[in-house]
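Note that one protein chain of the assembly has been removed; the remaining protein chains are unaltered in position.
Should a chain be cited, it is by its letter among A, B, C, D and E, assigned in written order, with residues numbered from 1 in that chain.
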Amino acid sequence: MATFGLIDYDAASPEVRAIYDDIMATRHTDWINNFWKALAHDPVHLQRTWDSLKAVMAPGALDPLTKELIYVAVSVTNGCAYCIASHTVAARQAGMSAAMFAELMAVVGMANTTNRLAHGYQVAIDDRFRTPAPAVGNHGEPPVAAGGRKAAQTRAAASVKRATASGAAPPAAGQATRRRRR
Amino acid sequence: MATFGLIDYDAASPEVRAIYDDIMATRHTDWINNFWKALAHDPVHLQRTWDSLKAVMAPGALDPLTKELIYVAVSVTNGCAYCIASHTVAARQAGMSAAMFAELMAVVGMANTTNRLAHGYQVAIDDRFRTPAPAVGNHGEPPVAAGGRKAAQTRAAASVKRATASGAAPPAAGQATRRRRR
Amino acid sequence: MATFGLIDYDAASPEVRAIYDDIMATRHTDWINNFWKALAHDPVHLQRTWDSLKAVMAPGALDPLTKELIYVAVSVTNGCAYCIASHTVAARQAGMSAAMFAELMAVVGMANTTNRLAHGYQVAIDDRFRTPAPAVGNHGEPPVAAGGRKAAQTRAAASVKRATASGAAPPAAGQATRRRRR
Amino acid sequence: MATFGLIDYDAASPEVRAIYDDIMATRHTDWINNFWKALAHDPVHLQRTWDSLKAVMAPGALDPLTKELIYVAVSVTNGCAYCIASHTVAARQAGMSAAMFAELMAVVGMANTTNRLAHGYQVAIDDRFRTPAPAVGNHGEPPVAAGGRKAAQTRAAASVKRATASGAAPPAAGQATRRRRR
Amino acid sequence: MATFGLIDYDAASPEVRAIYDDIMATRHTDWINNFWKALAHDPVHLQRTWDSLKAVMAPGALDPLTKELIYVAVSVTNGCAYCIASHTVAARQAGMSAAMFAELMAVVGMANTTNRLAHGYQVAIDDRFRTPAPAVGNHGEPPVAAGGRKAAQTRAAASVKRATASGAAPPAAGQATRRRRR
Partner (left out) sequence: MATFGLIDYDAASPEVRAIYDDIMATRHTDWINNFWKALAHDPVHLQRTWDSLKAVMAPGALDPLTKELIYVAVSVTNGCAYCIASHTVAARQAGMSAAMFAELMAVVGMANTTNRLAHGYQVAIDDRFRTPAPAVGNHGEPPVAAGGRKAAQTRAAASVKRATASGAAPPAAGQATRRRRR
């Protein structure tokens, strides 16, 4: 069911069929899910939405699996049943294991709790968290403005730093300089 | 500022100091951010929250960077200024580059749009998205119940499948068997 | 289904029937939808809710169609399936065309994205956006406090200025005075 | 303040300056607000976001004022301080009077209440609200797919039906045929 | 600061002063907080909002402290800084202790987590949770429709059952009849 009904491939206009074809080709599949069939009543919006989604979800500095995990995290937080169902399948196709899903849910649940605790306790933001990040990021890679999209740093390279990080709030920039506890 | 004020290390009780010490040791840092100082009025809740966070954010089937990206995605969706500030710093410490942040924001923005479009167009969930996933996941790894936490599959292994996935709704299980378009 | 069941007209108390009658008379219809039947277990709350809704949705400075579009926008953002279904029908009865619905969805989707980008990029509010608006509005109409409800300015009059506005962030007050770009 | 700082016009790359110029030209203004300066670190995302916003907010079946009112309604529901501030100014520039703003807030407040009441009372959706709308809308205008964007129906034409509509849930399609109350 | 500025008592119209006086009298205080001063530009909306709030928060089947705790819980979940600040003070005036606040935050945090887990794991609602509650409630008190407001059952009476309840999902109606585990 959908507000203005669903437009199947056979009933679609040539311009809509062209979009459907691109969706199926991009996803290496042979069917169109209801989301697109519902939007098809407005080919202009359908085209804009698909073009943006295709560009946003394409491999870049973040791989498709990571992007799908983020998509599920947002959909779960918003309580969107349709998107949770579709992107959970998408994430699994992208390589999400049962163990990864379980951890994803644990992180999403944890974040939804601490988000409210921070609000509820009216916690002021620490000055150390207000420092703007250098435009070039913190790995010396070229700024995104300079075509960072193409120069995708490898996850491996990034992994070097990762080992040292865990827990909710991180050591802030300049933490290296020892300081008396207060 | 915080509802019941902030409890600094020097003013903290021995049990609270022990938690502060564990937080700093776990994060390889020498300071405690306001979030914990605000919760410290209730050591029991402080302990439970920190223990859960420490366990949830520890490396497992998902690496710390991926977990921080998910944490930021949820915090941004909920509009929690404190958590956005603290976890953006945490994500950068875990290896998030400027390019990764830009793509994270793009995915979060996209998901927040399609979540609403799916609601607004009252799109029914496709039957193919309703199929429950096999308990063992889709990589043949042992179920989480059987200690999957320890047997963390490598990202590399997962990456093999990733290349084929992109776009919002994925090919559903069993897509391999060709089917006439409808 | 509803938490305490639904109270149909025939089973309703005289006071509830009186409210049902007013709802049907106000809407020029001959049935009561489930929302009111579910609230009917508490006639006091039912009366207060209906009175407020009737007053809020009545034609005023904004016409019924515009109010229904706003109602749908909020319901979609909150993901309330019931309200999306009922108010989409209400909006269509008020004159919403398929083209208007498509644009409504596009704006709602866009706003949900930029809301998150503004949060995620931790964008500070521009000083120009902080200037309080003059109590009399910016069209010299009498303040609401002075019975503005009655003196509803025509959409036509308002339309004069509209043509010049588009895009997300508008020229701020005093934009007329040219200024060097910075 | 912003996560990666703000990029002013003078410090912007040629491609970013071109986008800034288009934003100012489209809005008939001479300044760029912080939102765009924060996104400028990722010209690709900046371009995509601006292009979508420009297209979505352009006059169509809905006028700019109505679109800004919807934008404010969504931003208020999401609690996005930045977007509330910027789009309230945008709405006023588009013709929103103090009376319109007051009614906008009343509708947004009302919708946020009934959204929760519908959830809380676990109200099932009435069958009459499930009927999909005809693809051609309910005014006999050509479907959006057939270039409805261009053939923007006049508000005046739509207004004819509006006078009869008010209240939350509307008479459903086919209400004309009288029916015994049940 | 507020969109149309704040209207102080001395600058208020007679009708607005009358509302201010009722607010201060009802609250046994001598000042008006910004929320009301911001709404005062629309006396009609101000009156409706205050009348509803006054009626809703008055002692009834739930005492003022319980109502304030609920108000804070909702405000924290929505991330409304203003309402969190004002209602936390209101709750404390109504008798909320530091221990009660800590437990309130813990429950709010927990609910925000399980809400997402239920969404994320796509958990179907158990049939036992779908049974509508008897209109007369489960204490044999007269239905609200029959003036239950006046016949407010005492907390003491309600407390009898409370001792046996704890944990998230309760034994469903008819649990008494033993059943084989499945």
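One rule holds for everything that comes next: a contact is a pair of C-beta atoms (placed from the backbone, for glycine too) under 8 Å apart; a residue touches a chain by one contact, two chains touch by 3 or more.
Given the structure is predicted, the values throughout are model-derived calculations rather than measurements.
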item: Among shown chains, those touching the left-out chain; value: A, B, C, D, E
item: Contacts of chain C with the absent chain, listed as residue ranges; value: 3-4, 41-42, 45, 48-49, 78-80
item: Interface with the undisplayed chain - residues on chain B; value: 1-5, 7, 13, 16, 40-44, 48, 52, 55, 130, 132-135, 143-145, 149
item: Absent chain, residues of chain A that touch it; value: 79, 88, 98-99, 101-102, 105-106, 109
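Note that only the chains that are shown with their structure count from here on.
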item: Where chain A and chain C overlap in contact partners, by chain label; value: B, D, E
item: Shared interface partners, meaning chains that touch chain B and chain E; value: A, C, D
item: Distance-maximising chain from chain C - centres being C-alpha averages; value: B
item: Remotest chain, chain E as reference, centres from CA atoms; value: A
item: Rounded Å distance, chain D centre to chain E centre (Cα mean); value: 31
item: For chain A paired with chain B, centre-to-centre distance based on mean C-alpha positions, whole Å; value: 11
item: Shared-contact residues (touching 2 or more other chains) in chain B; value: 3-4, 49, 77-81, 85, 88, 98-99, 101-102, 104-106, 108-110, 112-117, 119-122
item: Touch-based graph of the chains, sorted into line, ring, star, complete or other; value: complete
